[in-house]
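The other protein chains are all here in position, but one chain of the complex has been omitted.
Read from first to last, the chains carry the letters A, B, C and D; within each, the first residue is number 1.
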Amino acid sequence: MTAPPSAASTGRTDDSAQQRPVLSIRDLSITFSGLRALDGVSFDVPTGGVTAVIGPNGAGKTTLFNCISGIYRGEGDIELAGESLEGKSPHARAALGIARTFQTPTLIEDDTVLANVMLGGFSQTRAGLLSHMVLTLRSRREETDLRERSAEAMDLMGLLPLAAARAADLPHGLRRRVELARALVAQPRLVLLDEPAAGISHTEALEFADLLTGLAERSGATLLLVEHSVALVMRVARRIAVLDFGKLVVEGEPSLVRQDPRVLAAYLGDEAES
Amino acid sequence: MTELWQQVLSGLGSGFIYASLALAICLVFQGTGAVNFAQGVMATASAYLAWSLVSNGMNFWLALVLVLAASFVLGALIERVFIRPVEGSSPLVMLTVTVALLIGLQAVVALIWGDDPQQLQSPFGGGSVEVFGARLTAQQLGAAAVVLVTLLLAGAFFRFTTLGLRMRAAAQNPASARLLSIDVGRMLALGWGLAATVGAVAGVIFAPTLGVSPAMMDSSLLLALAAATLGGFESRGGAVVGGLVLGVAANLASRYIPGIGSDLQLVVPFAVIFLVLLLRPQGLFGRVSSVRA
Amino acid sequence: MTLLQLTGVRAAYDGVQALHGMDLAVTGGEMVALLGANGAGKTTTLRAISGTVSVEGAVVFDERDVTGWAAHRVARLGVGHVPEGRGTFVDLTVEENLTLGTLARGSRLRGQVKEDLAAVHELFPILRDFSRRQAGALSGGQQQMLAIARAILGRPRLLLVDEPSLGLAPMVTTEILRSLRVLQAEWQLAVLLAEQNARRALAVVDRAYVLESGRVVASGSAAELRENTAVQDAYLGAEQTGRPA
Amino acid sequence: GGSDRREAESGGGAQGVTDEAIKIGGSFPFSGPYAVFSNASQAIAACFAAANEDGGVNGRQIEYTAADDAYDPARLTANAREAVEQEQVAAFISFGGTNVAIQPYMNESQVPHIVLAGNAEFSRVDEFPFTHAWWPDLSWEAEAVTSYVMDHPEEFPAPEIGLISLNNTLADSHIAGIEAGLGGDAATVFPEENRLRVEPTLADWTSQLNQLQAAGVNVLYMNPGTAGQANAIKYIDEIGWPVKVIVYSGGTSIKTNLEPAGLDAAEGIYGAAWLKDPSDSRWADDEGIQRYREVIEQYGEGADPDLTFTANGYGACQAVLSALESIGDEEITSEAFNEAWMAIDGEESDVLVPGADLIAGESGRLVHDYQMLRFDGTSWEDVGELIDVYESGITE
């Protein structure tokens, strides 16, 4: 069963008529030297909660994220809460409330964890160059506020004791948490998480799952998640989109997706039984 | 029309100097991530060496071979002694080290051989030939041929030999290269040695045109840097083409663009670079290193 | 016959101790897992063996004391390492990356390059399809496949694999672990793999060590560890027993 | 405000002069691309040393010390300040067009400032009475040479003049001189587009030469005296361009300028000279040059006596010595030195071309005689008479 995008979105409108999808993707395609990394992908991300994108390696998941955050320019249309992102630069999109983490965690290596997390607040602060130069009241207040919010985010991620540690010294797993805290500080509408649980032990991955659901509830942000840990995905996702060879294979409730034969064949294999 | 042709050809002539220095600069950059400001003065030292040998009665070509070997060793030695302590540092630190090398080596050259300009006789004789109405000296033709061969050899080395592949790997990701049993230190030294050799070809073969003096390569170095930028620091072929383009562009500009003149002839190459880089930030031939997030 | 022996190995980054006296041994042709939580020291142990972190103590490989050796010399003895973060040569093509792998093998096996390459392509068809592409353009999982393939092509006697499952689809991980098992048998390849995912690792390996804070806190055969609920609960997380999440 | 603490504290009187000694400072490029000019400073030191050996100047020893400026105006400025303020020198000798940067300062400090440069701006004695150039003004030379060209149609039929000049005030001086020599014909004989400027580091002038050749130039002036000039002479010979080349006085050294081009290639070129070229075999038996060689060999500490720069410094030193000597027993002050310099009239010099002497003109420059030369393949030969810029009305 293919899930025609229109059907999927109609279904949702029935569920929650007043809720517009936070993100809607229409016929998104992109080609790299002859390779169609995304091929006419359309689906909606409902507002709130966690939506997951899964699929085999090279299916186009990261590419999808890159298109949403504006690093790649694909064909087709992407709308954030009804507003088209067409022609918007990556930083403009981020300013609209799209935060993300990277498949390979990317931090300012020489800075402290705190400074890395505070970076997330860039779009939330306004004081300009001159204002910072002469230390106006406003610039100082913004800095203090940001520090407090960053502290909260770090606390949430269990990073507070490491606030002054150099990012470069962190083991792999913790780097991801720094990224996540950084994304939260931006108070985003939509957070794109690219394999946040990779390299985190299974136990922690499940704890992490609870953390994510909690986050989604508390912050009101919608989380869009790419993850290979099926257990985690099944636990947290409200809806799941499955990509394979750049095409959307299935989109729907976890229970549905889990049983879909094509998903089993292309991706889950015997994993589905666990 | 003849003059235009003549100007194009003589522009190519000087372009070959920039091209070979630019190639040497690229080799070092790809190897160690350093923009080597000392590349020019290293070539100068090679030219002086050749001059010493030739003025003591050695055959030019024999001297060239000896000098190339010596330059290779010198280049590798410089890497081991001066660059190794800062291996893997930021490009800025590297650049400063090579500037220090430039200052120091230039003084050392002057201390060894004096400041007086010297002359190396052209191995191609003093004649000239006509090429479709333009006059080219035997030296110009011969030098271009030698440099061309050098550039092709160097290109082939990197493209087709496994040693070349190892060197590229060591340059790009030293940590991984080590895990694949590549002796990164040796590769870097090799890269500097090769670059020094390519530079030495330029220094020696163009010495009859440039005169042998401590400052002989100064202006060529700057144009070579420009050429490398134009071609893309990551692209060896690009650097070569960049050098040739710059040579011709500078010549034509100073001649034909009113108000430019030879004092401001650098305006044009830089304008060219500027335009090219605005359209292709990675340089004419540079590949976009895929930004993957 | 013991292929690798670590005795009292300590390792430090910029003066910060990460390993506090590791003892560990791997026999030729054996498959061993290093298990433990984030920051336990799995990666550092592998680095200590391949010579990419400064160590004290004794690392003996094939009866040679390789402590403090430069990484490329250790590699030459037949130690392959799939590093954390994959170590792709992003500006080289996939093909060139693989060639570099084959260049690392001893001269004895040079003749076999073609067959081995074919075997690797069999395992990861994508690497053949994308052989002319820049390796940096590959997806995260594809790069992980490339890293493993490259290390295998070096025909090492000991293969160190850092989190093979990282970023790989579940099916692929299973497939890779199975293939390692096959290679281990065919090539007398010893494998030491660091894994978060204890359940999956314990399903394929012969033995395992459990690390915490830079020390071995438990070790034993895979079967033993699978059964030992105390260890499971303390270090590997309850869910490893196969209880539904 | 006490704006000059130095004056307030050192309290009147000429600085740098005691009953035993006179302090003289110098600044030359001992390093960098112009380092070869430091030979001039070596020669100055040698010549002073020789004078000290002979009892000094009116019983006073000369203490000469020079610093390296690498031809960098900033370092020249620092050297000048240090010499004037810290070392308290009585006079300062320095090299090159960069001296425009310190001219105002030296004149405010009222310390005699002897410049080894041919640029016209060092002739402005009205504005800067304490700055004197030892080299003659290049514009005089250019005018004299141009007059020679125009007066000898049998050697220079229908001249079309081109110029390749260093891109600094030398170019202005040179052009001014040629224009003066041509009068109304300047625009046709020497059109704007034939006046090319090159940076000193540019060694390959093929483009410029191609351009001038295409423009029909048959008389080519060159003043850089750099490696580029030697290459140009060679290139002209190789492509067989029958142009008459005239090199300026600073670029006529057989050793420095012609040998690099190949003496064969240089055969037939013209030059103007006010100094004897010590590397020219024709002066081997010349008394002045022999004296000069003795001094350099004895006191020169490695200076190359074959270089014109060396002879040049030696000549400058002799001029300074004669000014100091002519002050006699009077108090040696800056003003006295200036007056003595301006009063030099008919002094001999070991290194000037035969028949030439030193006369301070209105511009404060001492050299006023030029000899046109032609290179015969081994040696320069005189062509035409000695040209005196005063007598020929080029300047006053």
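Basically, a residue touches a chain if its C-beta (ideal position, glycine included) is under 8 Å from a C-beta of that chain, and two chains touch if they have at least 3 such contacts.
Note that contacts and distances are computed from a predicted model.
This complex has a chain not shown, and the name its UniProt record holds, of "Monovalent cation/H+ antiporter subunit D", "Cytochrome (Ubi)quinol oxidase subunit III", "Amino acid/amide ABC transporter membrane protein 2, HAAT family" or "Phosphate transport system permease protein PstA", is "Amino acid/amide ABC transporter membrane protein 2, HAAT family".
Considering the whole complex, the residue from D:N39, D:S207 or D:S349 that touches the absent chain is D:N39.
Only one residue in the set A:G48, A:G76 or A:P171 touches the chain that does not appear here, and it is A:P171. Of the listed residues D:A51, D:A66 or D:V115, the one in contact with the hidden chain in the full complex is D:A66.
Per the touch definition above, the residue from D:N52, D:Q110 or D:N167 contacting the chain not shown is D:N167.
Only one residue in the set A:P56, A:G120, A:G199 or A:G252 touches the chain that does not appear here, and it is A:G120. Summarising the interface, chain D meets the missing chain with residues 1-6, 9, 29-32, 35, 38-39, 41-42, 45, 65-68, 70-75, 77-79, 81-82, 85-87, 97-98, 100-105, 108, 119, 121, 167-169, 172, 199, 301-303. Those residues of chain A that touch the chain absent from the view are 69-71, 89-92, 94-95, 99-100, 102, 106-112, 114-115, 118-120, 122-123, 125, 127, 129, 132-135, 139, 142-144, 147, 151, 155-166, 169-171, 173-174, 177, 182, 186, 204, 207-208, 210-211. The chain not displayed touches chain B at residues 35, 37, 82, 85-86, 89, 91-93, 95-97, 99-101, 103-108, 110-111, 222, 225-226, 228-229, 233, 263-264, 266-267, 270, 273-274, 277-278, 281, 283, 291, 293.
Throughout what follows, only the chains that are shown with their structure count from here on.
Under the contact definition stated at the top, the chains bordering both chain C and chain D are B. The most central chain, judged by C-alpha centres against the centre of all protein C-alpha atoms, is B. Per-chain CA centroids place chain B at a distance of 36 Å from chain D. Distance from the chain A centre to the chain B centre is 48 Å, each centre being the mean of its Cα atoms. Note on chain placement: the centre of chain A and the centre of chain D lie 75 Å apart, centres being C-alpha means. Residues of chain A in contact with at least two other chains: 62, 103. Contact of a single residue of chain D with at least two other chains is seen at no position. Partner chain B is touched in their complex by these residues of chain D: 31-33, 35-36, 38, 167, 196-199, 201-204, 206-208, 210-211, 214, 226-228, 230-231, 234-235, 237-240, 255-256, 259-262, 265, 304, 307. The residues of chain C lying in touch with chain B in their complex are 50-52, 70-73, 75-76, 80-81, 83, 87-92, 96, 99-101, 103-104, 134, 136-137, 150-151, 154. Interface residues of chain B, counted against chain C in their complex, comprise 162, 165-166, 168-169, 172-173, 175-184, 234, 287, 289-290, 292.
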